[in-house]
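Apart from one protein chain that is not included, each protein chain of the complex appears where it belongs.
Think of it as A, B, C and D in the order they're written, each chain with its own count starting at 1.
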Amino acid sequence: MTGFGILIAILVPILGGALVPLLDFDARRAREYYVFAIVLATSVYTLSLLSSGQGSELVLYHLTSTIDITLRIDRYGSIFALLVSVLWPLATLYAFEYMSHLHKKNRFFGFFTICYGITLGVAFAGNFITMYLFYELLTLATVPLITHEGTREAKVAGVKYLVYSIAGATAAFIGMIAILTHGGSLEFAVIGLGDAATPENRRLFDLAFLFMFFGFGVKSAIWPLHGWLPTAGVAPTPVTALLHAVAVVKSGVFAIGRVVYFTYDAGYLAGSMVQKIGLAFSAFTIVYGTVMAWKEIHFKKRLAYSTVSNLSYIVFAFLLVTPSGLTAGLLHMMFHGLMKIVLFFVAGTVMHQSGRIYVTDLRGFGRAMPVSFATFTIASLALTGIPPLCGFLSKYAIAEAALAQGSPLAYAGVAALLVSAVFTAAYLLTICVRAYFPPADFEPWSLKSVKEANLYMTLPLVLLTAAIVLLGCFPGALQAFIGGVVPAAFPGL
Amino acid sequence: MSVFFANLPEYAAMILFGIGLSNLMLAKNLVKKIIGLNIMDTSVYLFLAAKGYVENSVAPIVSASDLGHIEHTLYTNPVPAGLVLTGIVVSVSVTAVLLSLIVRLNEEFHTLDIDEIIHILRKRDREDLK
Amino acid sequence: MTQLFTLLKISDGLAIQFGADGLGRMFLCLDTVMWILVGIYAFKYKEHMKHTKRFFAFYLLTYLMLAALSMAANYLTMYLCFEFMTLLSMPMVLQDGTPESIAAARKYLMYSIFGATLGLLGFFFSAHYGAGTVFTPGGLLDPAKVAGNESKLLVVAFLSIAGFSAKAGMFPLHAWLPTAHPVAPAPASAVLSGVITKAGVLCILRVMYQVYGASFLAGTWVQKALIVLSLITVFMGSMMAYGEDLLKRRLAYSTVSQVSYVLFGVFTLHPVALLGALLHVIYHSIIKDGLFLGAGAVIFTNHKEYVSQLHGMGKRMPVTFGCFTVCSLGLIGIPPFAGFLSKWYLAAGSLSEGLPVLSWLGPAVLLLSALLTAGYLLPISIHGFFPGEGEKEAEGKEAPFQMLFPMLVLALGVVVFGVFAQPLADALLRIAEAMF
Amino acid sequence: MNKEKRDRLYAVLCTVLTIVFISVMLFTVEKMPDLGRADNPDINEVMEFYVEEGPEETGALNAVTGMILHYRAFDTLGESCVLFVSAVCVFILLRIDGEASNDTLVAIDRRYEPTDDPILTQTFKLLVPAVFMFGIYITMNGHLSPGGGFSGGAIIGAALLLFLNAYGLEKTERFMSSQLYRRVTTMALCFYAVAKSYTFYTGANGLDSFEGAGTPGNILSAGLILPLNICVAVVVSMTIYSMYIMIRKGGFNK
Partner (left out) sequence: MSLVQNVPAFSILLLMLCGIVCLVLPRRAARHLADCAIALVAAASVALLVYFLQGGAAYTYSMGEIGAPFGNELRAGMLEAAVATLFSIVTLLSLMGGRAHLRSDIGRLKVNLYYISTLFLLCSMLALVYTNDIFTAYVFVEINTITACGIVMSKEDGYTLAASMRYFIMSLIGSGLFLISICILYAVTGHLLMSNIQEAVAQLYAQGEYRAPLQVAIALMGVGLSLKSALWPFSSWLPDAHSSASASSSAMLSGLVLKSFIFLMIKIFYRVIGAGIVRTHAVLDLLLVFGILGMVMGSVNALFERDIKRLLAYSSVGQIGYIFCGVGLGTPAGVAAAMVQVAVHATTKAMLFCAAGGLMDASGGSKKFRDIEGAGRRDPYAGVAFIVGTLSMIGIPFFGGFITKLSLVQAAVTVGGWRNLLSILAIIVSTILTAIYYINVLAIIFRAPETAPTKASEKLKEEWKKQVRLDTEYEVAIVLFILLNLAIGLRSDQLMQIITTGLSMFG
């Protein structure tokens, strides 16, 4: 398979998505067939690419003598692409139903599908500039989705998101250019700094790392750059779920992984000041995010803060700069995607079916919406880290990696992980308790009008929950797949 | 002190330039502004003329009989003179354009005060937005 | 454990495995007996409750998890069962659906999960420093990996034991107990107090003896600190119980105190003390179940919740109060009732263990606490049967037979195990010695 | 901050700025070469060349004219263009657009000044021929004596204005039409531009040019300088006239 296959995978959803507003579907059915066909085709094609096209590469354009636009399938990117291509069709299915009551559907699905292509672009980017390209495009393509409702709140959220993201991307860009200018390489295939990492350049490279870390840290919601994420929850739930729990934020995390393992290397970062700074910030964010989630009563915002916390698990794992840290982070990246999308979907389903947005309003919902809350409970348990659900596995992996690394900050990270686990239980399980065990004065007739959502919404939920359970029990194949990234990231091993 | 007297015309030119500049910046009336501008230009001519001057010399117009054995020390420097000429032409042109502009502004706004004109425009803007 | 049953192998080092060793068998037996007895009682008591289906569902699920916990063969499985036991027993606490019960359930949940999380920390370390994962008498740590990391591991051991001790109600993580037990229905309180607290003890036993190993912890600051904590709890629980008027809460504080007897024995790291602890596990289960069922019977039939309301109740409910009195005597440790023997072994073990100060301070505290126990339990019986002059006697009637039957069985058990304790003590001694 | 305060602040700032500027400039001047010294930096080979070689090479005895119309002719072309574009700008601003009838043009004539003062008119009539002659002389002798196209053109322009005021619009505009203005100016400037393009081209490419210095001192000498002077004079005078007429009434007669 030639590298052009990658381009096709990226362009099909982008062009297909761009066509949605132009074709201007009136009939819901037609739009759904069309969008789903594109998304599904892309997913199937991407999965086939992942299995058959490893290592293929396409140099799209020589932008300057030092900067190429390159697409490449490597193992690291494949992991992200796998996550995205599995989740997207399900989220699309969910979105069909969720959006049925909202206006401007053509615009929504247009951008929603475009984002798919762009996210794949992030996954398949072969160097930093290519990734920066797709990263920026992702920001721009998601802004209309956030402001979709057109309310003042939505606009403010959109602007906030834009400000944070652009600032981050620019800072990261500056970091990249600093590396490039001082003799480093932005290609992912090689160890980026190479011989340029002389002691004289070290201060500059450290600064560049911080720029890139905090630059990409915006999308991965490192404290204090997380502010956009909770407010972006005003977007329609499929967007919040897929983009702000998976695609967008994971692209930030993904990018940090790229920085850590494919530009700087373990030899440079291990024990360095910048690693410590990164670890400290991510460990703090882990705690901060859960505490904020615990204090928050808005359902989606609570989940958003939970995302803040969980993203830092991944960043923390990446920053351990050990093989096990890398695989642990990637594992959590996959699993958190699954878990969080279920949680968000349930939040959205609740909103869609009953219009309730606060966790305190969910008394007795377990009876009213049994499927949704069953899935929610399982996902909550998984996120809390109860074995043998998948969340436990990744947390375990992260903790083991941290212990193996053994620095004081790694131990602090383990502590943060545990504190966060307690709070996670507190903020998620209370919702379940409230939903299943309403107080004695609860009047069931008040939920008479609340019905379980239809198959469009429950099917993705059930499938994803099944994945949570099954992957938790039988992670072997996935772990092996993820483990394949180690030789590329640690060529010395 | 000798230096001071030696460069007296230049000093005068610089002070004039300052006066013209402050006039240009401070005067509210557009015509006065233009006067300030002209003072500024004139000061530059003075400066240039002073630079071109050489002690005990005359304007660089030679007589035909001297051709072939002209001694340049007898004459002042022709270059500043040429520059002054150009400067004058430019200043005249600009002044003409500015004056026409003032005529039009006066027709349009019935005032010569630039602040007031801007004020009127802003007011127009605000009414437009209502 | 020789025979292992692997339910699920997630990856290397992560497996859900079960196996039956003596300790597990003992706890499983205890759980089963208690569950049956309390279950019988609950069939009657359910008339008092809403959502009975739900109650029994979670009652059985909790039993399932307890059984699984007893059989758990490695740390992961134990952690898993421990978490699920918490989650599944929590609905029993909020059975009534009152705001207090919901708050209590939340408190219970949070304390337990916090404790479990500390336990998880222990798991992370044991997985990292362990030679294997299956519980082994004497500890599963890999000495090669441990070398140089002892202090780190000691901290973790302390934290994880303290974490599991939340379930057993040891200071400072005891506070959920007096909140949760009174609001739960009596059968739930009975099993919570009598059995589920022992699940915490089981976990601590596993961690101390089969993960870290007695030799690793013996004489360290961890052991001393834990003993001090357990002694504080013993004393404090008794004192709190002494001052408490709400009957079920008085019993809950009593549980706090009594389970720490067990923990004291466990922490002493001496076979005899451990024997005492195991004996006390069984005795206390029987006794405390009996007490709670008695309290429940009073509430069920006569709606009296406070000790001060019980003057003369003994005359109205002679069987209930009779059983209650027998159990009380057992708990105080009056020979030949059941509690005496366990306390005897605890004291003996502690004295022969030879830790400075603590080896004699422990028995002293136990003795003091026994006095306090007498102080807070006996007056109930005394006032019940002999209300005294001028006191207004409470009105009421005897509990139905379905409720009396389990109480009678339990009271009988107190007597029988007190008098014919030798076979049990022999069996438990084998188990205890196998732990070292 | 209200407007008054802001104005005052602005005034104070400007004054301070000016004072600072003047002091800096005075300081600068003090450090600069002294006045009139023969060894100043500007008395260098360039000046020497202009004065000593210039007259011979260009044929213009007036070194300044020779310099501006020969060596620095590009500057001077630019200068003429400044005049031209400023006239264009004045047109843009003041020309009354559309089908304005002659009546409107006359109606707005001299809005701001008195008309037909007899004393002025008569004096102008007396002066006009002399001024014309003087202007033409200055122009024609630009390469020999003080003067040249710019000064001559200005004088001719002044003469035109005098003529206009002496004889009135009607008479003047019989010949000074918009067409005449446009054609004459265009031709003069075009000639200038084309001629100089030619010399630039030949000069830069090292080709021979027909331009010859002639005999210095004669009227018909100094190569292109005389025609260029005439062109410049034409442009200047036309510009002056046109600007006047624009400001006066916003357009030529049709």
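Definition applied: a contact is a pair of C-beta atoms (placed from the backbone, for glycine too) under 8 Å apart; a residue touches a chain by one contact, two chains touch by 3 or more.
Quick caveat, the model's predicted, so the values are computed rather than measured.
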item: Interface partners of the hidden chain - shown chains only, full complex considered; value: A, B, D
item: Per the touch definition above, residue among A:Leu23, A:Ala167 or A:Val469 touching the missing chain; value: A:Ala167
item: In chain B, positions touching the absent partner; value: 17, 20-21, 24-25, 30, 33, 37, 40-41, 44, 47-48, 51, 79-80, 83, 86-87, 90, 93-94, 97-98, 101-102, 104-105, 108-109, 114, 117-118, 120-121, 124, 128-129
item: Touching residues (missing chain, whole complex) on chain D; value: 24-25, 27-28, 31-33, 40-47, 49-50, 57, 70-75, 77-79, 81-82, 84-86, 88-89, 91-93, 95, 97-98, 182-183, 185-186, 189-190, 193-194, 196-197, 199-206, 209
item: Touching residues on chain A - with respect to the absent chain; value: 61-65, 67, 69, 103-104, 107, 129-130, 132-133, 136-137, 140, 143-144, 147, 150, 159, 162-163, 166-167, 170-171, 173-174, 177-178, 180-182, 204, 208
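Just so we're on the same page, only the chains that are shown with their structure count from here on.
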item: Contacts common to chain C and chain D (chain labels); value: none
item: Chain pair, most C-beta pairs within the contact cut-off; value: B-D
item: Whole-Å separation of chain centres (CA-atom averages), chain B against chain D; value: 15
item: Chain A-chain D separation of Cα centroids, rounded to whole Å; value: 73
item: Approximate Å spacing (C-alpha centroids) for the pair chain A, chain B; value: 67
item: Chain-chain contacts as defined at top; value: A-C, B-D
item: Chain C-touching residues of chain A, taken from the complex the two chains share; value: 381, 384-388, 393, 396, 399-400, 403-404, 414-415, 418-419, 421-422, 425-426, 429-430, 433, 436-442, 472-476, 479
item: Residues of chain D that touch chain B when the two form their complex; value: 7, 11, 14-15, 17-19, 21-22, 25-26, 28-30, 32, 34-38, 40, 42-43, 46-48, 50-52, 54-56, 61-64, 67-68, 72, 75-76, 79, 82-83, 85-87, 89-90, 93-94, 144-146, 148, 150, 216-217, 243, 246-247
item: List of chain B residues in touch with chain D within their complex; value: 3-4, 6-11, 14-15, 17-19, 21-22, 25-26, 50-55, 59-64, 67-68, 70-73, 75, 77-82, 85-86, 88-90, 92-94, 96-97, 99-101, 103-104, 115
